[in-house]
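Note that this complex is displayed minus one protein chain, with the remaining chains in position.
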Amino acid sequence: MSLETILTGLAGVLAAAAPVIFAAIGETLTERSGVINLSANGKILLAAMAGFAVAVSTNNLLLGCLAGMLIGSLVAAVVAFSSITLRQSQVAVGFVLALMCRDLSYFLGNPYMGLSGPRIPSLPIPVLSDLPVIGVIFFRQDILTYLSYVLIFAAWVWIFKTRPGLMLQGVGEKPAAAFVRGANVNRMRYIYTLVGGALIGLAGPTYSLSVKAGWKGTISGLDGIGWIALAITIFGGWNPLRAAFGAYLFALLQWLGLVLQPSLPDIPSQVLQVAPFPLMILTLLLVNIGNTEWVERVLASLPEGVRHAIARLIRSLRASPPAALGTPFEQE
Amino acid sequence: MQRNKIQWTNIAFQLGAVALALGFTTLVLLLADAPPLEAYKNLIIGSFGSTKKFSDVLVAWAPLMLATTGLLVTFTAGLWNIGIEGQITLGAIFTTGVLRALQDTSAAPTLILILAILSGMIGGALWAALVGALKTFGGVNEIFGGLGMNFVATALTLWLIFGPWKRPGIGSMSGTEPFPEALWLPQIAGLRLSIWSVVITIAALICIYILLKGTYFGLRLKAVGRNMRSSFILGIPTWQYMMASFLLCGALAGLAGAIQVTAVYHRLIPSISSGYGFLGLLVAMLVNYQALWTLPVALFFAALNIGSIQLPIVLKLDSSLSGVLQGALVLSVIIMEGVRQRFLKAARERS
Partner (left out) sequence: MNVELIGICKTFGPVKANDNIHLRIPSGTIQGILGENGAGKSTLMKVLSGFIQADQGVILLDGKEVRIHSPADAIHYGVGMLHQDPLDFPPMKVIENFIAGSPGKIVPNSKEVIARFYELQQQFDFALDPQAHVDRLTVGERQQLEILRLLWLGAQVLILDEPTTGISSLQKIKLFETLRKLAAQGKTIIFVSHKLEDVEQLCHRVAVLRRGQLVGEATPPYQMDDLVQMMFGKVVSFGGRESYKPGEIALELKGVSIEDYRMRIGPVNLQARKREVIGLAGMEGSGQLLFLRACAGLIRPTAGRMVVNGKDLTGKSYHAFLKNGVVYMPASRMEEGLVPGCSLMEHFVLARDQAGFFVDWDGAKKTARDQIAAYNIHGRPDSTVESLSGGNQQRALLALMRTPASLILMEHPTRGLDIESTLYIWSLLKGRCSDQDSAILFISSDLDEILQYSDRILVFFAGRVSPALDAASISVDQLGQLIGGRGWDAF
C-alpha cells in the first residue's frame, strides 16, 4: 500500500467519523442533562432521508442540513415531552421512536431512492492543506468535517469551562442542587434534549449529502449507526473528547476492515464492518466492571497492597453516568 | 371519582390513543401523496382477504408471538432484552447447523427436526446468557450489550452464508441451500402454514403464563424486576433469577429462530429474524406486559406486516408503512397514558 493511499484513507476516516461525532456529542449533551434519548438510530435515518430530499428538491445544501437538524429536534421534542412533561419511560419512548423513524424514513424516502443529488464539496483550507501529511489528512475535507473538529472542542469547553456548562453537569448529577442554584431544571432538560437532538439530526445529512451521498433506503448502510453513537457516548464517559476518540477509533476500524478485505477473500465485507462491536462490548466491560459487587467482594479478599493497586486501576477506568440520568425531577 | 367513571375515562383515553395513531399515519400517507383509505383497505385485504392470506398471517404470528412471550419473562425481571434479535438469529443458526450435519445421515427426519429445534433453543439461550453475564458480572447495561450482540449475530450469519455454508458455486444473499422437504415442519396442504408452529407457540404461551402467574419462580422474578435490592435482602438469589430470565427468553427466541428455519424459509437467510424481536418488544410495551393480551395484539401486528407486502405492487408504496403504524400505535398509547395520569391527578386534586 502506498503512502498516499494511507493518507487519503486516514482523511476518509476523519470524514467518516464526523457524523458519529455529531451524534455522540449530541447524545452526550442530552444525557448530561439527565435525559436518555434512545431514538438516535431512527432519527439519523429520517434526518438523512429528509436532508437528501430537501437538498434534491431545493438544490440547496444548507437547507438540507437544516432539515436534518429540524427533524432531529422534532423527534427529540417527542422524547422530551413524554418523559419530562408526561413522566413516561424514556427508554420505551426512545426505543419506539428509533424503530418508527427508521420505517418512516424508508416509507417517505421511497420516491427519492437512488436519485442523484447534490453533494457537499470539499473545501481545502488554503496554506494548511499544503502542509505535508497533516494537510492531506486534516485540511482537505468538507465543511461538515471541519465543523466536527470545532464541535469536539466547543462542547468540551462548554461542559467543563463555562457557567452554563457547570450547571448542565449539575442538572444531570443532582437536579435538586441545581434548582437551589437557580436552574430551571425541566426547561434546561428540554433545551439540551432539543439541541442534542439537532446535533444527532445533523448526522443524517452528513451521511446523505457527504459521507455516503444519496439515499438508498434499506441498503443505505446507515441502519445501526445511531446505536453505535449511543455506545460511543458511554465509551466516552460523557466527555466530548473521549467520545470523539471513540468515534475515530470506530471509523478507523471500519476502514481497516475494508483495507484488509482483499487479503481475506473468504470474509464478506459485512463481517469486517461489525469488527468494532466486540471491541465496543469489551471496552464497555472495562469501564463498567469496577461498579459490580462481586469485584468488590473479590477485592476484599486480596492482600492489602494488591487490593489498593487494583482498586486504583479500576477507578481510573471507570466511567460513571450522570447520577440523575433517566430520573424525572419534581420540585416540591 | 367513582370507579365506574374512571373506567370509562380509561377506555376513552385508549380509544384516543388509537385515533391519534391512525391520524398520524394518515398524515404520513397524505404526505407521501397516497390515498389513505386505499392503503388501509389494502392492509386489511392483504392480511384477512383470503384463507391463504390469513394463513400467511399465522406464519408470521408464530415467531413474533414466541419472541413476545420470551420478552414477557425479561420484562417481568425488569430487563430490556434488546439482544433478542441476535438470540433469534442464533437459534436459526444452531438449527441450520444441526440440520446440515444430520441431513445426510440415516436418522429419522422427525428426530432430526426435534434435535434441530432443541439446539435452536440452546443457541438462543447461549446468546442471551452472554448478554446476561455481561450485565450481571460485567456491569454492562443489557441494552448496549444486547445491541452489540445483535450486530455480531448478523455478522456471524453473513459469514456462514458466504463462507462455510455457501451454496454450491458462489454464496449469495439468498441464503444457504434449501433443505429437502422431509426436513420441513409439515405444512397444511396448499398453504405455507405449519400447524406445528401454531401448536408450539400456543403451548409456549400457556407455559409462560402459568409460570409467571402461578409459581414461586414467577413471583420472585416479579419482585426482582420491581426492586432488586429488596429482593436480595428478602433472600432471593437475584442474579441467578436474572440469568434464568435471560436464558428462558433466549430459549424462546431461539425457538422462534428454529421455526423461521424449519417452517418458513427452510434455510438460513441473512435477515432470518425478520425483525420479530424488536417487533415483539413493541407488542409487549403496547399491552403493558400483560401475557394474555399479547396474543391478539401480536396477531394484529403480524397482519399489518403481511398486509403491507402488497403495497408496493398495488399502490407503489413502501411496505414499511406497517412499521410506521405499529410504532405510532405504541407511541400514542404511551403518550396517552401519560396524559391520562395527569388528567386523573388533576381530577383528584380538584375534588
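The first chain written gets the first letter, and so on, giving A and B; residue counts start at 1 in each chain.
Here is the rule we go by: contacts are C-beta pairs under 8 Å (C-beta built on N, C-alpha and C of every residue); 3 or more make two chains touch, one makes a residue touch a chain.
None of the values given here were measured: they were computed from a predicted structure.
Within the set B:L234, B:L292 or B:V314, the residue that contacts the chain not displayed is B:L234.
Touching the missing chain, out of A:S2, A:S116, A:S263 or A:S301, is residue A:S301. When the full complex is taken into account, the listed residue touching the unshown chain is A:A177, out of A:L115, A:I134 or A:A177. Although one chain is not shown, part of subunit B still touches it, namely residues 214-217, 219-220, 222-223, 226-227, 229-237. Seen from subunit A, the chain kept out of the figure touches residues 157, 161-164, 166-167, 169-170, 173-174, 176-183, 297, 300-301, 304, 311, 320, 323, 332.
In this section, only the chains that are shown with their structure count from here on.
If each chain is reduced to the centroid of its CA atoms, subunit A and subunit B end up 28 Å from each other. Listed in rising order, the residues of subunit B touching subunit A in the complex are 28, 31-32, 80, 82, 134, 136-141, 143-145, 147-149, 151-152, 154-155, 158-159, 162-163, 171, 278, 281-282, 285, 316-318, 320-324, 326-328, 330-331, 334-335, 337-339, 341-342. In the complex of the two chains, the subunit A residues touching subunit B come out as 38, 78, 81-82, 85-89, 91-93, 95-97, 99-104, 106-111, 217, 224, 227, 230-231, 234, 266-268, 270-271, 273-274, 277-278, 280-281, 284-285, 288-292, 294.
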